[in-house]
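Step one of this worksheet: look at the structure below.
One protein chain omitted, others in place.
And now, chain A:
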Amino acid sequence: MYTGVPTVKQTAVYVYQAPVRIWHWVTALSITILAITGYLIGSPLPTLPGEASDHYLMGYIRFFHFAAAYIFIVGFLFRIYWAFVGNSYSRQLFSLPFWRRRFWSELAHELRWYAFLEKEPRKYIGHNPLAHLFMVVIITVGGLVMIVTGLALYSEQSGLGSWQDELFGWVIPFVGQSQDVRMWHHWGMWIIVVFVMLHVYTAIREDIMSRQSLISTMISGWRMFKDDRP
């Protein structure tokens, strides 16, 4: 008789510590707000009727952008701190073992898995190499670029001599001029938006199709493996 789901032993490892999990969801929320409000700064909503003194729509949109931006920045700084004091998985976001041949062969394997050329994915306690690569490039490097260009743009409104200007004002002539900084900041949004689309899709897909838990891991911290094979 067929008994349905075969019984497999689930092994579990504690991977993402609470601060990493909280950081993840706070960052996810702030980036979502940043992308929406950022888009609306670039392409504002249709004009409102009435007196200027009746509305403050653009002001609020920009306020939310800046509020989310500072949450993102503080979170980012905290995440760097946590990479020093947290467990070894917390350091993945800031280190990419690109000098190891192993990393590239695993990456190729993961790519074949997504191209339906491999029957089975490998198991990973931390990030799989493809996710790892994207997270480092898009969130660590990309996030840093967004913070630096964002604070440079912010220095234009806080004015000469403000801390944003003292620390990040150099970015504007470095990149070219103010409009260039704006446009790179704008390109950055689209790169992050595409990453998030892929990230959320793969997180859901791997949660179902891989041999390990994903989404619940980012909620509870525990990585569950669905089988005992290596």
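Just so we're on the same page, a contact is a pair of C-beta atoms (placed from the backbone, for glycine too) under 8 Å apart; a residue touches a chain by one contact, two chains touch by 3 or more; residues count from 1.
Rule of thumb we're sticking to: contacts and distances are computed from a predicted model.
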item: Complex member absent from the view - protein name from UniProt, among "ABC transporter ATP-binding protein", "hydrogenase (acceptor)", "Xanthine dehydrogenase family protein subunit M" or "Multiple sugar transport system permease protein"; value: "hydrogenase (acceptor)"
item: Touching residue (missing chain; options A:18, A:48 or A:167); value: A:48
item: Which of A:75, A:126, A:142 or A:169 contacts the chain that the document leaves out; value: A:169
item: Candidates A:25, A:56 or A:98 - the one touching the absent chain; value: A:56
item: Residue numbers in chain A that touch the chain omitted from display; value: 1-3, 6, 42-48, 52-59, 61, 114, 116, 156-157, 159-160, 169-170, 172-173, 176-180, 182-184, 186-187, 189-190, 193-194, 197-198, 201, 205, 208-209
